[in-house]
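All protein chains but one are shown at their positions in the complex.
We just call them A, B and C in the order they show up, numbering each chain from 1.
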Amino acid sequence: MSSDLSIRPVTRQDYQQWLPLWDGYNAFYERSGPTALDPEVTRMTWSRFFDGYEPVHALVADSGGQLLGLTHYLFHRSTTAIEPSCYLQDLFTNAASREKGVGRALIEGVYQQAKLAGSPRVYWQTHETNLTAMQLYDKVADRSGFVVYRKML
Amino acid sequence: MSSDLSIRPVTRQDYQQWLPLWDGYNAFYERSGPTALDPEVTRMTWSRFFDGYEPVHALVADSGGQLLGLTHYLFHRSTTAIEPSCYLQDLFTNAASREKGVGRALIEGVYQQAKLAGSPRVYWQTHETNLTAMQLYDKVADRSGFVVYRKML
Amino acid sequence: MSSDLSIRPVTRQDYQQWLPLWDGYNAFYERSGPTALDPEVTRMTWSRFFDGYEPVHALVADSGGQLLGLTHYLFHRSTTAIEPSCYLQDLFTNAASREKGVGRALIEGVYQQAKLAGSPRVYWQTHETNLTAMQLYDKVADRSGFVVYRKML
Partner (left out) sequence: MSSDLSIRPVTRQDYQQWLPLWDGYNAFYERSGPTALDPEVTRMTWSRFFDGYEPVHALVADSGGQLLGLTHYLFHRSTTAIEPSCYLQDLFTNAASREKGVGRALIEGVYQQAKLAGSPRVYWQTHETNLTAMQLYDKVADRSGFVVYRKML
């Protein structure tokens, strides 16, 4: 990892660089073209990062002013803890910056923020076929053995 | 399923019957004896069900005044939707009432509440070895293919 | 008060009747014409009523399908209570329905909802020159002796 990498909260000034990372992340999950995320969702999510009432946050990986990656995380209640859970929902590094420790630094940035926020656990989901990502995840966290069911209403 | 089953929000008066269901649920996840959930967590979770500021809710399966099962669900933000996600965190039916449709009725009760709350999706987690539960889940929802990583801080 | 008045949560179907009441309320506070509320705020506030994650609610006074008034209330934290405070932010009755108990019924509807939500107190603000409103408020609540300071940033 280049020594000048810094993991920091996103600012409003980052929008132009954040957007292509977010689009790249969404494209990876096939939310592009006709199945793209509604721009209104992007607008709302972006505004939530800067709304002190919303427990939704973003960190970016900044190398000399150039953004190489992003992570979005949020706090929510849990029935088995007094403190909130921290859900790391999104993680993305641009193609040129892969396998250089950017993803790992972003995850560890979330760990740090979660600790500051009194959250005893961070969790995330990944697709069972995403073996590349799991190589990293197996180093920094535990595969819980839990799988996700969902129902679109 | 006995025809007199009703799925309804928990009330403060349900505490005496809710508690053994909650304890049974926790025991299933090996949160009993020396690894039992801190009673203060139970107290807080119970109080959150009745706190209009907290997006944490409980439904119970009531058969003629006897509680046969419970489900706890909560709403939280998502970066890919304007509307909140609905996380069905806990589901439990007492031993005598299994395979009679109680679990399914509870899940469908959450679907209904989530719809009323404007949530486009309900999701939950189950352990990959819990084949019994999956028999039901495969009927009422989709196995997403996502697995859960976590890190205790 | 006409005997068929019902105080009930707003529904999505009420929009056409809710909007002129909301506009009338805003006009009373001189938010009309060039100083009108941004329509995007109205859109957001309306959507929050139906978002299960948001502690923002609306009741309407319905007389045979005709909406005569509205009230909006929300729950928020307080440092001097475990339970949330209930802030009754908006109250409005259309001109033809004044002095018939509609406003009082709406306030009492909020009291009932706040009780259900575990909130020990409901409060609101009114301008010190609004003597008409205070005639009602002095009957159903206490003038606290507190005045409001504010700073626009």
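Following the convention adopted for this analysis, a contact is a pair of C-beta atoms (placed from the backbone, for glycine too) under 8 Å apart; a residue touches a chain by one contact, two chains touch by 3 or more.
Being a predicted model, the structure only gives us computed values, none of them experimental.
Put simply, the hidden chain is in touch with A, C once you look at the whole complex. Interface note for the absent chain: among A:Gly69, A:Pro84 or A:Gly109, the touching residue is A:Pro84. Residues 26, 31, 37, 40-41, 44-45, 48, 54-56, 72, 74, 76-82, 87, 89-90, 111, 114-115, 119-129, 137, 140-153 are the ones on subunit C that touch the missing chain. Residue positions on subunit A in contact with the hidden chain: 47, 50-53, 55, 75-77, 82-84, 86, 113-114, 116-119, in rising order.
By definition in this document, only the chains that are shown with their structure count from here on.
Taken as a graph of touching chains, this assembly forms an open line, each chain in contact only with its neighbours along the path. Counting every residue number used by either copy at the subunit A-subunit B contact, over half are found in both chains. Put simply, subunit B has to spin 180° for its C-alpha atoms to lie on subunit C, with the angle rounded to a multiple of 5. Top contact pair of chains, counted by C-beta pairs, is A-B.
Averaging C-alpha coordinates per chain places the centre of subunit A 38 Å away from that of subunit C. Mean C-alpha positions place subunit B and subunit C at a centre distance of 33 Å.
The set of subunit A residues that touch two or more partner chains is empty.
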